[in-house]
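Structure first, commentary second.
A protein chain is absent from this complex, but the other protein chains hold their places.
Let's look at chain A:
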């Protein structure tokens, strides 16, 4: 079976390489790809969208619908994880729940109770497989995290001028939360960003993108036509497009951040979202 698979892979690869024989050479200025669409984008996009970064202009504006659906894909991924691996709240998984007695420091495993009711003064939840966290690591990360988040915001906002945008910025922002969980524990993260907040945030992000599209529809233009933002705050048509791109990038950033945090929380805690790592 393995040999057949290997053979199939080699055969497919060979066929794919063979079928590339008529491709234009790399970077050829006369190739169809550089003559047809790209030329239009290079010549017109700054004039039409006031966005120096052509990639952002194409992704955010000309092919904004694709980008909206890609954001929906990220949103879907988070929902899919939630639907498939989130354990119901009333399912108790023994072995996952450990408590430390505050007075003596002894760790006990309670068989019949997954969650101690309310704030318990004598017992504290601890992770089953995580050593007490290091003060140095925790404090360093605590200092670094705000700067990471600031950088994430910069990348989201600066997508018009440099490589960046909602997806990249969102990932950086989510990474700061992952760092928080890794350097402290998952409960610290859940305390800051609970499930409800992350899910609402992920839906709000796509809704912002969608809302910009609907605004176009409401102003009598086509769906996702940022030209509708012309005149808002006294803007010209091109800066309306620029504003539209910024708004949708913010929406993308929100969804990507929230979705990645949701997926991280679920995967690292075996679907319980209370502990892990």
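A few comments on the model shown:
Here is the rule we use: contacts are C-beta pairs under 8 Å (C-beta built on N, C-alpha and C of every residue); 3 or more make two chains touch, one makes a residue touch a chain; residues count from 1.
In this section, contacts and distances are computed from a predicted model.
A chain of the complex is left out here; the name its UniProt entry carries, from "Monovalent cation/H+ antiporter subunit D family protein", "C-deglycosylation enzyme beta subunit", "Indolepyruvate ferredoxin oxidoreductase" or "Phosphate transport system permease protein PstA", is "Monovalent cation/H+ antiporter subunit D family protein". Only one residue in the set A:82, A:98 or A:264 touches the chain that does not appear here, and it is A:82.
Of the options A:50, A:156, A:172 or A:224, the residue whose C-beta touches the omitted chain is A:224. Contact between chain A and the unshown chain involves residues 15-16, 18-24, 31-38, 40-41, 61-66, 69-70, 72-73, 75-77, 79-80, 82-84, 86, 88-89, 196, 199-200, 202-204, 206-207, 210, 214, 216-217, 221-227.
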